[in-house]
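Note that one protein chain of the assembly has been removed; the remaining protein chains are unaltered in position.
For clarity, chains are labelled A and B in written order, and residue numbers in each chain start from 1.
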Amino acid sequence: MTRAIEQQLETDRMILNFGPHHPATHGTLRIIMELEGETVVKATPEIGYLHSGFEKLGEDLDFNQYITITDRMNYLSPLCNNVAYALSAEKLMDLEVSKRTEYIRVLMCELSRIADHLLNVGMLAVDLGAMTAFLYGFRVREDIYDLFEIATGTRLTTSYTLVGGLMRDIPEGFDKAVQKVLEEVEDVANDIETLLNKNRIWHDRTKNIGIISKEDAITYGISGPMARASGIDWDIRVNESYSIYEDFDFDVAIALNGDVFDRYLVRMEEIRQSIKICRQSLDRMPTGNVIIDPDFGFSLPPKDEVYNSIEGLIYHFEVTMPNRGMTPPIGEAYVPTESPNGELGYYIVSDGNRTPYRVRTRPPSLMNYSIFSKLIEGHMLSDAPAILGSINVIAGELDR
Amino acid sequence: MLIEQTLAQIEEKFPNSILENTEFAGEQILHVKGQHILKVLTSLKANGFNFLADLTAIDNLTLGGYERFAVSYHLLCHKTADRLTVKAYVSDKKPSLPSVESLWKTADWQEREVFDLFGIKFKGHPNLVRIMNPDDYDGHPLRKDYPRLGRKERYDFPIVDRGINKQKRTE
Partner (left out) sequence: MPFGTACCGIEFMAVLAARTDISRFGAEAIRFSPRQSDLLIVAGRISIKMMPVLIRIYEQMPEPKWVISMGACASTGGVFDTYSVIQGIDNFIPVDVYVPGCPPRPEGVVESLMKIQNLIDKEKLSDYTLSSSK
């Protein structure tokens, strides 16, 4: 009797719109899914809902003014974007910054990496129902925001670096504050791992979901923790060392399966390695200036010289006024850096004027997200938030 | 080592595709004619450059160069950590290039973005539609002759008023 009913019950595919405004999509993403029952047969992502014309703006803004725009791309770790842009611009103009600047840049990048990974793990947990990891992570993120506020002035959109150095030096007592926050981060990381690592529900929902093979990862241009979770041994801080990362001693976390659980483990281990790098940076911080000599005509002099001496004012005007400004050489530069999401770099083309001719961001989120439609086929609808959370899509970087 | 060997090989194999071979700030740039880019990239991929890091375009309207549009491909070799930039030049009369999506799947979305923002078509691409701007958008924003403030598309929406008989509140 039941078999006769089953044969008469024909089902059609349902088209579901996982819309641009949805609690589980991190930002403005839209996925059009065809479902057969609960299983996803085909998924088409649509992006561009946050396209703001960053690259068009870059052609009208100065080299130093564009740094304020780079904060708004990957807004979970804005200092990494600032450092990446400054490195590209310095390579283009062939400037060498002081050692103290490099150490502070590394310290800030690693603190942002900790903040980004904590938020990503927290959002992945919230989407799967585990709210506690989100609240723990955010509490310690507020302490990291306090550190950013002491050093740069604001919590989120920092604009800390300049072409040739930093905007201002870190104040006295900053290293003690950082040491205290690093201990709290270690406690929170231990707590989150205790809650989630051996949790039966977490294993059921994240193991063997969204497996990326090594060949797929290379073809789809995936980099960062997602690629390392699939077994690719590539970390730009180690293999193509930039800034001053050669002087630091840390390990690279690699996992072999490539599923959501492995990406979570790789990110938690990277938090611990970042704590190690921060401590080394504080121990070895040299003294010195944080901005190169303004005689070269590329950097802004310190503010007390601008207000109190005539040379400082003249150098300031030479760099910022509309009919003067920097004179970079004609050419192009690209420096790949390791952001929390993957390979981030700014490709700057200059034609000799005070504004760049073309500024292009290599967005790690765009490359990482393009594999999503392949990953979700065959999985159930409730695996979609898990996979999206582990990819760490940030809409600001995706759409620019 | 890999880069010099590879460049020498490529120049031997495709003498009439390569326009020039320059260097700036320690990086090598290979300038190629637009229609031959698929052959050159296939040969480079076979030589060890297995990762396509970035695909973008530059509008050379005021900069000058061989043609108006230059599509640049940034390649990386994982084994030797070498990077190479390849630029393919396309003129602006019906600009079109062969698609490299068959070599690297990451080129799929990036070529769509170049089509959307510059108007360069890619032959052999499976799904060449706009990706960043709305589907009915007119024009290619990142060209140098397109104004930054746009052509009034951002004012083109209906105005929604408040509910019944509610006036605008003041404190």
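To be clear about the criterion, a residue touches a chain if its C-beta (ideal position, glycine included) is under 8 Å from a C-beta of that chain, and two chains touch if they have at least 3 such contacts.
For clarity, every value in this text was computed on a predicted model and none was experimentally measured.
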Shown chains touched by the chain that is not drawn here: A, B
From the list B:G34, B:P98, B:G119 or B:P141, which touches the chain that is not on show? B:P141
Per the touch definition above, residue among A:T68, A:N208, A:T327 or A:S382 touching the missing chain: A:T68
Where the missing chain touches subunit B, by residue: 133-134, 141, 146-151, 153-169, 171
In the whole complex, what residues of subunit A lie against the chain that is missing from view? 19-23, 27-28, 48-53, 56-57, 68-69, 71-72, 75-76, 119, 134-135, 138-139, 141-142, 145, 155-157, 395-396, 399
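Assume only the chains that are shown with their structure count from here on.
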At what distance in angstrom does the C-alpha mean of subunit B lie from that of subunit A? 23
In the complex, the residues of subunit B that touch subunit A are 24-25, 27, 29, 50-54, 56, 58-59, 62-63, 72, 74, 78, 81, 83, 85, 104-106, 108-110, 113, 117, 130-134, 141-142, 148
Quick one: in the complex, what on subunit A touches subunit B? 47-48, 51, 53, 55-57, 59-60, 91-92, 94, 218-221, 232, 234, 239-240, 331-334, 336, 343, 345, 347, 349, 351, 357-358, 360, 362, 366-367, 370, 399
